[in-house]
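To start, I am sharing the structure in question, which I have written as structure tokens.
Removed from the display is one protein chain of the complex; every other protein chain stays in position.
Here is chain A:
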Amino acid sequence: MSVDTVSLTGWGRTSPTTAVRFRPRTYEEAAAVVRGRGPRGVVARGLGRSPGDAAQNAGGSVLDLTGLARIGAVDPAAGVVRCDAGVSLERLLRVLLPQGLLPPVVPGTGRLTVGGAIASDLPGPDHRRSGSFARHVSALELLTADGEVRTVLPGTALFDATAGGLGLTGVILGATLRLRRVGSALMSVSTERAGDLDELLARFTAGGDRMPYASAWIDLMARGRSTGRGILTRGEHAPPPVRPAHAGRTRLLPRAGAGRGRSSAPGPLSGLFGALPPLPGALLGPGPAALYNAARYRGAPRARAGEPRPLSAFFHGPDAFPEPHALYGRGGLVRYRFTVGYGQEETLHRVVRRIAARRSPAVRAVLHRFGTADPGLLSFAAPGWSLALDLPAALPGLGRFLDGVDEEVAAAGGRVCLAADSRMRPETAAAMYPGLAEFRELRARLDPAGAFRSDLSRRLGL
């Protein structure tokens, strides 16, 4: 087990804090860290893709679980796999896909761990059909404050607190996942352009559930009549015959080991970008961002259906690009992800109009549609629309602006995602998550000394 003292931030690179980082290779080493913790507690960390401070623990210990990355035997008949919490979804996808299996929920990036996906209870682009990640966990191994490893089954109070529990109920060490069977490694993708937000929402709902996966990019810089214009991308698993002749096996089914080094040793391009010092100001002003957005919008097909695309490119397209931090400057980025219920479209409109009126350089903005709420006490997804956007943290007045949006979202009965948060007020979080009282009570019972703490839990008083 390697131990070092490091300054850690989330993916957004805001508010760095220092902690002692442990990298256990076995469950016993992880348990020893939890038993020998200091007064400031311990929290688990995966690949650090949470944009906020959920996987930081100032002055305490951080358990980096990326060393715990064994994938157990896949049971193709039952469609289940047991794996360690530190396995990345990208790797899991690479291992499972050649066997015609797929992780149950595939969030927007593959560079996150199974443990992180459970602790944040991430929804995928097919939330209406499949729910969030933890719904497909049939058992998980949880390291609790007493240093014991317990098997937690769905339906129990501890499971519901751990799913979406931001690592505050214990350290998730491993999980058994129910998998989905797919016919091919190809997706049949349809793309359509919508000239404004009303049209975008209408197109979202028009097709019904025929296409299980749906997400849209919104141009948050377009104003006037085209406010909220965007591109809707929907997909379904293509049956094997759709596969075109030129799409060779080697391209579609990633060779074992071919891309394995990618996550640890980035490609030459991302290495170049990583070596650049963060710029004092963001590269991305409102002008270039608006140009980029307009080009992206006009470059998209007006309507195209049945386009075959490799599965990993469909789900994890942005992973192919270098990390975008240079665009956001030294201040880092803030992700704002919220959901409002069906019938509250007017709030969504107002928020989009407010962001567009501010001329903030918002390049990444993703709209999803959620189905029934997940059982997790702090799970984010609730029936309705969800919008996620990234903004440079250095924008003057952004803090107050987002506080205003918080109020609007809360008034509409919506909520802001805790796993992505880096700036919410504690009162707002308590108002948005009615399950928080029960969560606190359960934590107080199981872990009275507060062994599991993070900067997020300190900031929001979770």
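In the analysis below, a contact is a pair of C-beta atoms (placed from the backbone, for glycine too) under 8 Å apart; a residue touches a chain by one contact, two chains touch by 3 or more; residues count from 1.
Methods note: contacts and distances are computed from a predicted model.
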Original post:
Just by its UniProt name, which of "Thioredoxin family protein", "Decaprenylphospho-beta-D-erythro-pentofuranosid-2-ulose 2-reductase", "DNA repair protein" or "LmbE family protein" is the chain not shown in this complex?
Top reply: "Decaprenylphospho-beta-D-erythro-pentofuranosid-2-ulose 2-reductase"
Subject >> Of A:G331, A:G376 or A:G414, the one touching the omitted chain in the full complex >> reply: A:G331
Original post:
Which of these touches the unseen chain: A:T18, A:Q99 or A:S226?
Top reply: A:T18
**OP:** Could you list which residues of chain A touch the chain missing from the display?
**Re:** 7, 12, 14-19, 40, 52-53, 57-60, 330-332, 334, 393-394, 398-400, 422-425, 455, 458-459
